[in-house]
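Excerpt of the complex: some chains, original placement.
Note that the chains are named A and B in the order they appear, and that numbering of residues resets to 1 at the start of each chain.
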Amino acid sequence: MKLFSSVHDVQDIKQLVASALALKASPYAHSDLGKNKTLGLVFMNPSLRTRLSTQKAALNLGMNVMVMNMDKEGWALETQDGVIMNGTTVEHIREAAAVMGEYCDILGLRSFPKLQNRDEDYNEEFFNKFVKFCGVPVVSLESATRHPLQSLADLVTITETWKPIPNPSQREGSSKSLNLAEGETPLPLGEAGRGLPKVVLAWAPHIKPLPQAVPNSFAEWMCKAQAEGMLDFTIAQPEGFELEESFTPGAKISHNLDEAIADADYVYVKNWSSYKEYGKLLDFPEGWMMNNKKLSLTNNAKVMHCLPVRRDLELASEILDGPNSLVIHEAGNRLWAAQAVLKAMLEEL
Amino acid sequence: MKLFSSVHDVQDIKQLVASALALKASPYAHSDLGKNKTLGLVFMNPSLRTRLSTQKAALNLGMNVMVMNMDKEGWALETQDGVIMNGTTVEHIREAAAVMGEYCDILGLRSFPKLQNRDEDYNEEFFNKFVKFCGVPVVSLESATRHPLQSLADLVTITETWKPIPNPSQREGSSKSLNLAEGETPLPLGEAGRGLPKVVLAWAPHIKPLPQAVPNSFAEWMCKAQAEGMLDFTIAQPEGFELEESFTPGAKISHNLDEAIADADYVYVKNWSSYKEYGKLLDFPEGWMMNNKKLSLTNNAKVMHCLPVRRDLELASEILDGPNSLVIHEAGNRLWAAQAVLKAMLEEL
């Protein structure tokens, strides 16, 4: 793999999920693969999970890691071409990216959208220029419109926690999806007899206009998984909060949360701001925060969130602190998602 | 060891001091112990000595280290339960701590007090919630009320520099406490014939209200050492600057600096703000800065300070630049204190 920026960069998502789960079972099985290889992690924005999980993933593969908080430790970057740089930007992304490529074998980049100009954000100008000019394989650590390491971890989490084949006699140990023997990984979703989980992406309230990167990306991966017969996917949001259509092919769309989550097996809670009224904080209706009452409408659904989460604004504490929450488990799987991607890149260096 | 937050977490302080000195003699003797183990260092506040010495300690043990400047690189954290997070905090410590525990085998945390609400600070809400929710062993890198790695390094320094057994024939090489043969470590304080050093914690002036963490912790460790027959401990401070009593069991307390330091072997200089008038900058009397004139009252005492130190405000330059200062030596021992604690934790992972 030379680029990991979206689900479209992945040839076989089932295989990538299986690779992540195999690495979870044997984290150090490839600890020589990254010898003398260096991962550079470039942050234009804050990061906790991505920062730590990707570092750890690289260390597990024997790589060296260098972290660059470009927004704080480096120089203000220009991204536009053809401008005379006589303002506040000190270095052009053409040079900055190329230089980082000189020192690193693989680069990771986090660059949030500005939420001011939709075209600029959705063209992924910053991310794409970085990829173009750095000259080495790049992993997205969340770009303006996508967060694919998160989405891969989410699919890994669903695969891992979904109920196994109903008839245990079909496969020894199949009932211990979270407690597999060493080296053993769950069967892929959609395997004969395993049944399909109903997964719902549920919009949630917030006090700020947030990017669409996580929901875009989650939708894109779930739609792909649905197309491959791995699950059933629905998106619920208030009117006016529809995601850009190219991210949601085949998804069922609902404006009624209660109807959408009926019989759901997984509810993925996330706020995002309007794509149509870009960058604005729209009014939204009551009743869109997941809590135990709403949970009772589901098929005892597992509840997911990419974190950070604002408690009792986006998602009720009673869920986060209860038995149905997968949020920490899901964050833990960020490590294996990152390690699977880095492993695939190292194998092609 | 599963937690290192105070002297109360240590079963045998003599043994821990001996372990630190053994590591100083043979830094790489356990360089495989930390293989494939990751230390996460989480800073809510600035750090120089703690940051570098703890990293180095972990590297000496073969660990990987990930540093997280949570105040700058991550998300603003909420610590209160039961609040709707519709303000400035973006992530709750419940999630943040749990997530960091997913990626790290041991965590270190620095979290200063706010000096606004004494109960909140002395309940160690932030530190204790972090410990509770992260799910892995935790080393304090200085909390609201204690700085135990500093105190352990201080006790190591006193043990190491205190005059050895008077009759050299009793033990070959006993006179070279700072110049031991490789693998050789000083005898514990309080061993027959070695004599007891008089240690004085001496309050010093400052222009800002500082936390009580370092003096609390130093007092706690010295009181414990006194109880174990290792030394003799006195605290000197102006009236109104008494430490909270539970940190000073058995300590002699004085409001007269000159009397307190008479015949002292070690003077530990440190400012702290009032516990009673919490968070305030009280007026203080003249004559509380250690200088050479005051030093002449002592038994040619060694002078210690945890650093950073404001020269000629807290402590006279003539002492810092003179032969009685142990401050750099003491800072150097932070490494071995950290390594001893990490080693003890790794052995129980």
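Note that in this section a contact is a pair of C-beta atoms (placed from the backbone, for glycine too) under 8 Å apart; a residue touches a chain by one contact, two chains touch by 3 or more.
The structure displayed is predicted, hence computed values, not measured ones.
Whole-complex tally (this structure file, single sequence, 2 chains shown): 3 copies.
FYI, only the chains that are shown with their structure count from here on.
Note for the complex: chain A touches chain B at residues 27-28, 31, 43, 46-49, 51-53, 55-56, 59-60, 69, 72, 207, 307-313, 317, 320-321, 327-328, 331-332, 335. The part of chain B that touches chain A in the complex is made up of residues 36, 38, 40, 64, 66, 68, 70, 72-75, 78, 81-86, 89-92, 94-96, 98-100, 102-104.
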